[in-house]
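Shown here: the complex without one of its protein chains, the others still in place.
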Amino acid sequence: MSTGSLGGTILRRLVLGLPTLAGVIVVSFILTRLLPGDPAVYFAGAAPTAEAIAELRKTLLLDHSLWDQFVAYLVQLARGDLGRSLVTGQPVVKDLSLRFPATLELTGTALALALSVAVPLGIAGALRKGRAIDHICRIVSTMALSMPAFFTGLLLVFVFYYLLGLAPAPLGRVDPMAFPLPDRTGFILMDAILAWDWSNFRDGLAHLVLPAFALALAGIGPLTRVTRGAMLAVLTSDFIRAARSYDMPRWRLVYVYALRNAMLPVLTTSGFVFSFLISANVVVEKVFSWPGIGSYALEALVASDYAAVQGFVLAVATLYVLINIAIDILYGIVDVRVRLAG
Amino acid sequence: MALTAALQDGFRRDPLTAVTAGFILAVCVLALIGPALTAYDPLATDPANALMPPTWLRPCGTDQVGRDICARIVYATRLDLFIAVSAVVIALVIGSLIGSLAGFFGGWVDRIAMWVTDTIMAFPLFLLAMGIVAALGSSVENIIYATAIVNVPFYARTVRAEINQRRDAGFVEAARVSGNGPFRVLAFHLFPTTVPQLAVQMTLTMGWAMLNAAALSFIGLGIRPPTPEWGIMVAEGASFIITGEWWVALFPGLALVLVVLSLNLLGDGLRDMIDPRERR
Partner (left out) sequence: MLAVDGLTVHFETRRGVVRALDRVSLRIAPGEIVGLVGESGSGKSVLSYAISGLLDAAARIVAGDILWYGTPIGPGREQRTTRAAVAQIFQNPRASLNPIRTIGQQLADVAGKRRVADLLRSVRLDPEKARNYSFELSGGQCQRVGIALALGCEPELLVADESTTGLDVTTEAAVMELIGDLSARRGMATLLVTHNLALAAAHCHRILVMHAGQIVESAPVAMLTTAALHPYTAQLIAATPQHCASADDLQVIPGQLPDLAGPLTPCRFATRCQRHAPECDEAPPPLVAITPDHLVACRHPLC
């Protein structure tokens, strides 16, 4: 259990993730060159001047061979230059750095919420199979799978904002009238804590609750099912039967023996659920006017803002690779066989 | 026939699945003949009667331009069902083809097929569908193609796994030895064994395809108004939620949820029926 091997694992996984990232970069490059028209115009942003376009043509080496263009493209990427957005006129990188934390805060909270509901529920359902809690577990997971995130969001707004008046209006991350927060991390809750600003913290939290819950419900469906299924499978396995024959105390049997083994399929599903939540983000951001990358991508697609779309694709692909690496590492921590096999 | 007997037996043992199957059947009938039965024209605007709450005459109320919501829901049933079924069938055909070839022949065929499906699956699927529809343009066909494409990897993998599992079974060997060429063995002997598993997956992904299409329309990339479709109807009703006119968004949303829920329950029920390892 040396940390050396853990560091090595991380490095190895990062290296393994590079081909996927490379593939995405290549594909996005090809796409921008396949589009009709002058790529320089697309990347120059809104209402570019003729000089700006000429400048960009030189930087992107558009008058040279395709290979030179690709190298120039890579150089651009390395410098962190993803072009300018047509819609906002800003550099895409700046747009993303503003929007990304908003989505991450929302998705992260939603995933944490989903796991904290789905895993205990799935375990309870598996342990008391056929009893009341199991039926509740199955009903909840099936309902959650059948409800689109946009509908859940609207229902929540109707009940908690319109009927009960408990939640703030679905108009974004904070009350537009509130004192602005110093922007340090981009995460409202984190920034509020850092600035000891409790009213802003409460306000940010109040705005976060409903959309996080709507998004979480989308994740609860698959996660509950997988947890319950995995627990059921493990509970009927040979080594659990053997452990029972050694009179192992129930808490150790369930939590140390059964649960740890059942967590493996749950981990792999979490990766899929995260990707699914990123997708569902788009509709939830629309319902709650959340200024995240989902709505950014939507506006970009509609306006044919290629620089923004490409930036979005690269950002999401990178996030995806990193999440998968994290899951692989977690998997290796839980299951020794994977770790030792590299 | 053995299949209908098995189905009947299964339905008898599991009444919930029978009920949901009946419900789905009713929805299909509604899709087919419903439009002929509605009292109101789904596209007829009537501004004087805009945003009327549900009454006995108009069980779902009217929307912001006075159109009858009930009628629109009924018409939308046909469209949403059509999109979901078409997308799933196309995905099934292409996916089965890829999966069968990959699972049966292995080698480089398998590697290429897996590379294609992995590339598609490497990206969040709904976002991919969004991109495809944005690139191709908003129309019913494009939504169907986009939804089909993002579902192909799933079917390809399922079929590949099933074929792979049975590739070296006795009956395959027997079929080969009796003179059938490899494609005949694959098509007529191996593939039919995957049908039960595929039927289950079909009902499950049909629900997902429906949610997909509705979500695409909700964000404005799918069906365009004034065509009645559950997703757009919810989108149109969204702005009225905060002013209290809940019926504009709720009823189409409820219709969507009920149909998808039934499809999911039916898929679960079918899976329980054909899974031999289930003990009561």
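Going by the order they are written in, the chains are A and B; count residues from 1 in each one.
By definition in this document, a contact is a pair of C-beta atoms (placed from the backbone, for glycine too) under 8 Å apart; a residue touches a chain by one contact, two chains touch by 3 or more.
Since the structure is predicted, the reported quantities are computational estimates derived from the model, not experimental observations.
Here the missing chain is touched by one residue of A:V159, A:M248 or A:I323, and it is A:M248.
Panel shows subunit A; residues 129, 237-239, 241-248, 250, 252, 256-257, 260-261, 334-337 of it touch the chain omitted from the view.
Note that only the chains that are shown with their structure count from here on.
If you average the Cα atoms of subunit A and of subunit B, the two centres end up 25 Å apart.
Within the complex formed with subunit A, the subunit B residues making contact are 119, 122-127, 130-131, 134, 207, 211, 214-215, 218-221, 234-235, 237-238, 241-242, 244, 246, 249-250, 253, 256-257, 260-261, 264-265, 268.
On the side of subunit A, the complex with subunit B involves touching residues 20, 23-24, 142-143, 145-151, 154-155, 157-158, 161-162, 169-170, 275-276, 278-280, 282-283, 286-287, 297-298, 301-302, 309, 313, 316-317, 320.
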